[in-house]
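Shown here: the complex without one of its protein chains, the others still in place.
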Amino acid sequence: MTATVLPIALALFSLSLLLNLYRLLRGPDIVDRILGLDTLNVNAIAVIVLGGIYMDSSLIFEAALLIALMGFVSTVAMTKYLVRGDVIE
Amino acid sequence: MTLMPQLTHWWPRPHFSLFLLVLWLLLVNSVSPGQVLIGAVLGWLIPFSTQQFWPERPHLHNPGRLLLYMLRLLVDILRSNLTVARLILRDPDTLTPGFVRYPLSLTNEFAITMLASSISLTPGTVSAGLSPDRAYLLVHVLHLDDEDELIEQIRERYETPLREILE
Partner (left out) sequence: MMGESMALPFWLDALIALLLLSGALVALLGSIGLARMPDVYMRLHGPTKASTLGVGATLLGSMIWFGVGHEGLSAQEVLITVFLFATAPVSAHMMARAALHRRVACREGTHGEPWDEMDRLPGYAESSSSSDNQR
């Protein structure tokens, strides 16, 4: 049953990624674009995990972990830059 | 008597060190002696070298109750997702969003962080700001029915347990 559901879940997540991309390109404010990018990161993690199940390998979870870490750090850095005009004081 | 301050200077946070060790082992996905050693060194080094950035120590009264709180939060997250899902599928014009000032009674920084995070993860609310005097938390609500009821609900469900656990 998992084999049947897997492509459907991947398709749904791809649709989510497209919607995030729409918000990333459309804006209108920079904060909207950051929000779009942040959500894109989160959904990309799910796509990687589903890919891991499909390939029967947990090797690429390292990549998912990296995206999770870097996504959070970059979101915080960008918003911090907007609020303070500086990332590191 | 003179040993204790010495010890807390060289090893400021035993719990945090243990947490970092476990985190490291999860990160490398192995429990070989070498990794345990590296984790232990990191667990000591990071709290020691960053202690001047942490002026205020959180003190945990009851770890068991914190776990219970987390569990209840998880249930609330599941419930709130159903609410938000319904709201998202509605016509956005029928929603009445609003900003609410939530009067804080917590003073500990870590406790405020926990409260703000709990608010962000549950029913249609996102914490958007803390006033400079730390007296108010600005909360954005996706669909505001009754302001007083919302404040009462947050106080009862999250703030009171957090104060008992962390302050």
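To keep things simple, chains are lettered A and B as they appear, and every chain counts its residues starting from 1.
Basically, a contact is a pair of C-beta atoms (placed from the backbone, for glycine too) under 8 Å apart; a residue touches a chain by one contact, two chains touch by 3 or more.
Predicted, not measured: the structure shown is a model, and the values here were computed from it.
In the full complex, the hidden chain is touched by chain B at residues 23, 25-27, 29, 77-78, 80-81, 84-85, 87-89, 92, 95-101, 116-122, 124, 126-134, 136, 138, 140, 142, 144, 147. Taking the whole complex into account, chain A touches the unshown chain at residues 1-6, 8-10, 12-13, 15-17, 19-20, 22-23, 29-32, 34-36, 38-39, 42-43, 45-46, 49-50, 52-58, 61-62, 64-65, 68-69, 72, 75-76, 79-80, 82-85.
The rule we apply is simple: only the chains that are shown with their structure count from here on.
Spacing of chain A relative to chain B, judged by their CA centroids, is 23 angstrom.
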